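Note sheet for the following structure.
For this depiction, one protein chain was excluded, whereas all remaining protein chains were kept in their positions.
Chain IDs A, B and C follow the sequence of writing; residue 1 opens each chain.
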Amino acid sequence: MATAHSRSAARLMLSPAVILLLGWMIVPLSMTIYFSFLSYNLLMPGMEEYVGFLNYEYFLTDPAFFAALFNTLMLVGGVLVITIVGGVALGLLLDQPIWGQGIVRILVIAPFFVMPTVSALVWKNMFMNPVNGLFAYLAKAVGLQPFDFLAHAPLLSIILIVAWQWLPFATLILLTALQSLDQEQLEAAEMDGASFGNRFIYIVLPHLSRAITVVVLIQTIFLLSVFAEILVTTNGGPGYASTNITYLVYAQSLLQFDVGGGSAGGIVAVILANIVAVFLMRMIGKNLEA
Amino acid sequence: MGNIVLKQITKSFGDVQVIPPLDLEINEGEFVVFVGPSGCGKSTLLRLIAGLEDVTSGEISIDGTNATEVPPAKRGLAMVFQSYALYPHMSVKKNITFPLKMAKMDPAEQERRVAAAAKVLNLTDYLHRRPGQLSGGQRQRVAIGRAIVREPAAFLFDEPLSNLDAALRVNMRLEISELHQTLKTTMIYVTHDQVEAMTMADKIVVLQAGFIEQVGSPLELYHNPRNKFVAGFIGSPKMNFIEGADAQKFDAHTIGIRPEHLTLSTTEGMWKGVVTVAEHLGSDTFLYVNVEGFDAMTVRVNGEFSVKHGDTVYLSPDPEKLHRFDQQGLRIA
Amino acid sequence: MARNVSNTRKALVTAVAWTIGILIFFPILWTILTSFKTEAEAIASPPSFLFFDWTVENYVEVNSRSNYPLHFMNSVIISIGSTLLGLLIAIPAAWSMAFVPAKRTKDILMWMLSTKMLPPVGVLIPIYLLFRDFGLLDTRIGLVVVLTLINLPIIVWMLYTYFKEIPGEILEAARMDGAGLWDEVVHVLTPMAIPGIASTLLLNVILSWNEAFWTLNLTAAKAAPLTAFIASYSSPEGLFYAKLSAASTLAIAPILILGWFSQKQLVRGLTFGAVK
């Protein structure tokens, strides 16, 4: 609702952002599409030739591709589940009256500030290392064999590291949402005879749905392109056990310097990301309208 | 200054026409109230005059010049919003000064006008407070202050009292009326409350679904409503409407009779009914009477009149004050 | 919370909350502690918690090997620069989306967000070639531009949700009061949205500070921020836990301190108007 004047002003003010993002998307993307139809190895310049869909064929039939697809979904899903369940639990806990709430909140929020590279290095070397790591020490102290996290549960280990980084984010949003819950509603439900569990399911959770939606949306955006954590800890291995799509594309284009193959992979990743985006927007768009 | 003429203006949002072709003339110095049920287009009409919305077709002229394409700031109008729309990050003084600053007025003149407005509105002691530290009535006055310093051609009020409690509302109503007496500037006032319309207006414009149902002075509307809608909308409690055989007796499709124009008797009358609720207000008593054959009727009687729930009473209309309407709801003269 | 809670219960909840808080914080604490150990002590078994010979030799070593002040300044300039530039572009965009919504506003917003889902590795080579041609490799300006672009969708979205909470009538009042578009945005909207803008700024400084792909791949020496600094300690020959810890502490400390000091603002920023 506005005048033609303000509408054209609005278009003018929106345009820098749209044009920049469009440029940022289209220029490299069209180059990538172009490269994806070439046989183009960075180490052999001057040998580029048109090869049709060969790069796509190789990328999509690569046994690593399906592993990577699965791992990507597991990684995103796993981290989302851990952070949301953990975030709700922590939120409920911190919503209680406690001494030193401010300090606890500072402790809980801290991992969010840590660079992904640093957190991966610290977890890998100082905690998960089966010989010198702290977990190995604890295991030995109670008489257990140290567990080799990155070799025997590589994907889970990465999920844990990433979840550690994102738990503060989820906790804070959910905590704030909990704090805005009308206390009278809960009391009314209690008067109506709802148990704690019922109050949680019928009152608290619906109230949190919007906050959970935001957590899912934002985290998915970042989790789809988790990269540094894998590069630092497992290099995608052993085998393809912790290779996600992003890492697979990286391996193609920057380990093998197969720019053609990497570009095809990049385009496939873009398509997949858009499928996820559409799903997400459908699911979430409604929840955000209100 | 302050003569506003609307010629054949229409407004559509997409395919929906919210204002069909409409003509209206507002004279200089008039206090005009747009009244109607919510969604009748009265706020949209005000926003069209303000320039916050474009007209789809037609022409708006202010003081004889065509203002249809003129941006809001240049129309020389001031507006008071329902939510007051004060700038929360500015002090009262800065709020009031803002339009003057935007007009790049001489600072000394700015000072003078703000001081004058503050004095008129009793805001002098609050000039350095933020809107958040003021009561609802004070905020309302700041919003008005911000409007008057500009010395506009006309004031536009968009339901300005709806966020105030009942007592304050009566006060502010008086203050705005007084302000109008002092300034003698055109004022256009939008409300859904017919009491505000009746008490403040020189001229009432009754709107329904974007149509102007009737334009006239408060008493004109009260006494000679042009149609059933206006008759039902103006006046409190609402007019009683009777259809069917009883209306036929008066050569009409529908007859309307105001609660204050019914006489009540415990012994005889035209219609017999049973009292369902009696509201004793002290000076007056409103009775809701279930009359056989048609709906409940409202009757206004003297406060001393003693009846209670379940009593049987007889009602008779004052034939002089009877309103008759045809099948289309138009008044039969 | 008008209810009275017994002190026993409060003590119990406090104990649980503190335990969990410390557990979550522990990796960071451990890193900081390790940075003050000698390399041998850093891998000693059993590990020493507080009672070891505190030493700053790792910090001395890190500072003699790397130009920490340069990397630090680069991180500051790049993260703040890109955030400010982003705000400059995003404020008008968010204004127009929030106050003059069109049919496709929601779609544009979602499209903007979806550009963030593209894997950056897929477009590194094209961007590298473009940067080379524009002479932007290893320049702060180049990184500011890239980080602005990758964070722009988030900035626009956050501002949009904040602006939506500002009643449109206030902007209309400004328009009636004779404010032009510029005055409206500068004198009315921006000051009213200061808390929202501040938290958007904070969150984006953090995201830019920690961005490790573009900052590492588009820089060499002059513009390399702390993410590149860390890359030189990640797995050298010999024992390195203590030096890695010192370097890590140096890399995360500034943003950790900033985050803690501005915690309240940030929490609002993180909630994205999600909680309304």
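FYI, a residue touches a chain if its C-beta (ideal position, glycine included) is under 8 Å from a C-beta of that chain, and two chains touch if they have at least 3 such contacts.
Basically, contacts and distances are computed from a predicted model.
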Report summary line: From "Sugar ABC transporter substrate-binding protein", "Sulfite reductase, dissimilatory-type beta subunit", "Cytochrome c oxidase subunit 4" or "NADH-quinone oxidoreductase subunit H", the UniProt protein name for the chain not displayed is "Sugar ABC transporter substrate-binding protein"
Query raised in the report: Which of the displayed chains are touched by the chain that has been omitted?
Result: A, C
Report summary line: Where A:33, A:54 or A:272 are the choices, the one touching the absent chain is A:54
**Report entry** Residue among A:161, A:251 or A:276 touching the omitted chain
**Finding:** A:251
Report summary line: Even though one chain is not shown, chain A touches it at residues 39, 41-45, 54, 58, 62-64, 124, 129-132, 136, 145-146, 148, 150-152, 233-241, 251-252, 254-258, 261
Report summary line: chain C residues touching the chain left out here are 39-40, 43, 64-66, 124-125, 128-129, 131-142, 216-217, 220-222, 224, 228, 231-240
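Everything that follows uses one rule, which is that only the chains that are shown with their structure count from here on.
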Query raised in the report: Which word fits how the chains touch one another: line, ring, star, complete or other?
Result: complete
**Report entry** Centroid distance [mean C-alpha coordinates] between chain C and chain A, Å
**Finding:** 16
Query raised in the report: Multi-chain contacts in chain A: which residues touch at least two other chains?
Result: 2
Query raised in the report: Where in chain B do residues touch two or more other chains at once?
Result: 52, 71-72
**Report entry** Footprint of chain B on chain C - complex, ascending
**Finding:** 167, 169-170, 172-180, 183, 187-188, 191-192, 194
**Report entry** Residues of chain A touching chain C in the complex
**Finding:** 2, 6-7, 9-11, 13-14, 16-18, 20-21, 24-25, 27-29, 31-32, 35, 42, 90, 93-94, 96-101, 103-119, 121-123, 125-127, 132, 134, 137, 140-141, 164, 167-169, 172-173, 176-177, 179-180, 183, 210-211, 213-215, 217-218, 220-222, 224-225, 227-228, 232, 245-246, 249-250, 253-254, 259, 262-263, 265-267, 269-270, 273-274, 276-277, 281, 285
Report task. Could you pull out which chain B residues touch chain C in their complex? Result -> 50, 52, 71-74, 77-79, 81-83, 85-89, 98-99, 102-103, 146, 150
